[in-house]
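Excluded from the complex is one protein chain; the other protein chains are retained at their positions.
Coming up: chain A.
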C-alpha cells in the first residue's frame, strides 16, 4: 500500500486540477474537485476536497414526509449546521422551494511539521489537527407544497440560536415570496423582504460566475470527458440566461445592472413532471429521469427518415432529426399492440420539453 507524501513533497510535483463525477445508482451525481499530483515516472496521488461535517448535527429523519419527490445527494442530513446559521434567503418557486443559508463549519486541518525531511516520513504519521472555522454556503431544496412543514422544522431548530441570525428579516423571492409572505412571518417571526426573482437570479448568477472557479461547464456528448469547465475571459457579460424551472424565462444580461426578459415558454420542468406523471407510473421526478435514461424515443417520435426514407437534403435535415415528437403515438388506438414502452415515452417527453 502506497503512503501519501507530505505537503512539501507534493508541492514539488506537477499537479493537474481535476473534477470527479460521482454517480449513484439513481443517476444523481455530485462533482468533487481536487488535484492530481504526478510523481514521475509512474505514480500519482489524488487529493480530493471533501468537507468534514460535525457529527453532532440534528438530522432530519427520512420518515417525515418533507422531501419525497426530489432526491438530495446526501441522504438524511438536509439542514447541516443549522444551529450556527447566520443568514437565510429563500426562493419559493412554482414547484420547488430553494433555501440558501450560510453558517460556520468547524474544520479539521492537518498540520505537518515542516522541519522534518520529506523522504523519511511514513504515511499516516499525522501529528496535529488544527481546528478552524470556515464560512460555508448551504443549499437545500424541497417541494413548495410542503412549505408549511418546512417552516415548522426550521422554526423548531432555530429557537436556541436566534441570536446568531443577523437582522430581523429574511429575504425571499419567487412567486411564493408574495403568496406565502404572511405565513413565513407568522411561523418564523421574521419580516419578509420581497425581492424580484429575475433580479435575484441575475445577481446570484453574476456572483457565482465571477467568484467560484469551475462554476460553468460545457457539455459535449461525444467527447471524453463529457464535461469541460470554462472560464469567461475577460468579462462574463453579455450572456443569455435561460432559467428552466417550472416554466422558462429567457434573459439578456448585458451588465451588472442592465438586463431584460426577452422571452420565455410555459413548457418547462413542470411540463415534464406533470405529463410524466400522467403518462407513466413513475413515482417522482428522479424516477422519471431514470425511466427516460432507459428508453428509446424513436419508437414514439416520427423522425425525418420515417417520412423521407432518409435525409431531407434540400434543407439540410438529417434523417435522425425528430420531425414530429410523439408522431407515432397516435397509432396506439388502432388496436395493434403498443410498440413502445413507458421508458420510451419518458425519453420522448424529455426531448420534447
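Note that in this section a residue touches a chain if its C-beta (ideal position, glycine included) is under 8 Å from a C-beta of that chain, and two chains touch if they have at least 3 such contacts; residues count from 1.
Keep this in mind: contacts and distances are computed from a predicted model.
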Checklist entry - What name does the UniProt record list for the absent chain among "pantothenate kinase", "NADH-ubiquinone oxidoreductase chain 4L", "Dynein axonemal intermediate chain 3" or "Dolichol-phosphate mannosyltransferase subunit 1"? => result "pantothenate kinase"
Next on the checklist: I'm checking contacts with the chain that's been left out. Which of A:44, A:137, A:218 or A:330 qualifies?
Outcome noted: A:330
Item to check | Residue, one of A:145, A:186 or A:228, that touches the chain absent here | outcome: A:145
Item to check | Of A:42, A:131, A:235 or A:266, the one touching the omitted chain in the full complex | outcome: A:266
Checklist outcome for this item: The missing chain sits against chain A at residues 69, 93-95, 145, 174-176, 178-179, 196, 198, 245-247, 261, 263, 265-271, 273-279, 285, 300-302, 304, 306-310, 312, 314-315, 321-334, 345, 352
